[in-house]
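Handing you this structure, nothing more for now.
Let's turn to chain A:
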Amino acid sequence: MFSLEKLVSIIQAWLQSTLRDPWAYVVVCVMVGVAAIALFAILGLMLVYMERKVAAHMQIRLGPNRVGPMGLFQTTADTLKLVMKEGLTPDGADKFLFNLAPFMVMIAAMLILAPIAFAKNFQIWDISIGVLYVAAVSSVAVIGILMAGWSSNNKYSLLGAMRSAAQIVSYELSAGLSILAIVILSGSLKISDIINSQADGWWIIKGHIPVIIAFIVFIIAVTAETNRAPFDLAEAESELTAGFHTEYSGMKFALFFLAEYINIFIGCAIGATIFLGGWMPFHIGNWEAFNHVMDFIPSSLWFIGKTVFLIFLIMWFRWTFPRLRVDQLLNLEWKYLLPISMVNLLVVTLMAIMGWHL
Partner candidate 1 sequence: MLEELGTNDQGDMIINVGPQHPSTHGVLHLVITLHGETVKKVEPHLGYIHRSIEKMSESLSYRQFSYVTSRMDYLSSHINNHACALAVEKGLQLEIPGRAQYIRVILDELTRIASHQLWWGALAMDLGAFTPFFYSFREREMINEVMEETCGARLTMNYIVPGGVMFDLHPDFQKKVKIFLAEFKSKIHEYNELVTGNIIFQNRTKGVGYISKENAISYGMTGPSGRGSGFKCDVRKLHPYELYDQLKFEEITEEGGDAFARYMVRIREMEQSMNIIEQLIDNIPEGDFQAKTKAVLKLPKGDFYSRVETARGELGVYIVSEGGTTPYRIKYRSPGFSNLSALNDLAVGGKLGDLMATMGTLDLVIPDIDR
Partner candidate 2 sequence: MTNEELKLKIEELLPGFAFEEGTEWLTLNMEAEGFKPFALQLRNNESLKFDYLFCLTAVDWKTHFSVVYHLTSTDIRHTLVVKVKLDKNDPAVETVCDIWRTAEFHEREAYDLMGISFTGHPDLRRLFLEDDHVGFPLRKDYEDPINMIKL
């Protein structure tokens, strides 16, 4: 049966047999880099297409259906259009920061890719502090957004960037706390350990109500951190026209746009890994036959399926809810989500100590 794990080991064995050791590593690094960038491009295109289709169907429309079969190449055509457009830099902008900002956002998004396990034993870097790394790097993106907003020399951009900073810094807390709940339960920060601890059932199932609460808080926080509606105050097109990327055009705008979708993917991938068992198939206690059937489905499909489900959930939010106001946004975090997740963390700790979670 096909699996990414076998593919990796075949490539590795071939490389090690044909090249000497340092060169093999170099080739592996290059391959990983190319694969990551290719993944980004494809993910971006597919997610934009998916968003447009989901939005269209919720809005009783058809969505893109002219370019290619079922409009599949619509996003490719859009990208081509953006590439051909002129990249304008406004007069009075801080040119260096203005041009750097989209890459900052992009690089931050790329960095988080490292510890994500796409399939069984298919992971770029299984760092021992994986979850901590994710939490730390994901807040770097806000620097890019602040840069973009400030250097644009545009008041809408500045307002959008300030909103975004306040928002991401706040929601980082409850996202972190809800991840911490699982770290306590599984006893490890390492992504592979967290996944392996869910071999006998995903945390969302065996963690009872506290983990479900943590999951809900996490989804809300991820929606906020990725600047998605109903928390898209940084862009808020009816208030700030386009927020922090008002002045961007062409490929630089495309990078922001792409980074938004990559961030959604990464947020949802982390959510899927931590709460829904990552690539771990759906197992129920000691039903051997059932578990065996589930194992037959490739682990990469499990991971993709869970992630796409979470992405769909976030898209569903976006196309249903109105936007919050900026003070309500912060109220929600500091008055509701943070106290809830703190109390929840206490309960989870108690659960872990007493061993109730199995």
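Everything below uses one rule, namely that a residue touches a chain if its C-beta (ideal position, glycine included) is under 8 Å from a C-beta of that chain, and two chains touch if they have at least 3 such contacts; residues count from 1.
Here is how the candidates were picked: all candidates are chains of the complex that A comes from, given by their letters.
No experiment lies behind these values; they were computed from the predicted model shown.
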Options 1 or 2 - which one, within this complex, touches chain A: 1
Interface residues, chain A side, partner candidate 1 - complex: 55, 58-61, 155-156, 159, 229-230, 232-233, 236-241, 319-328
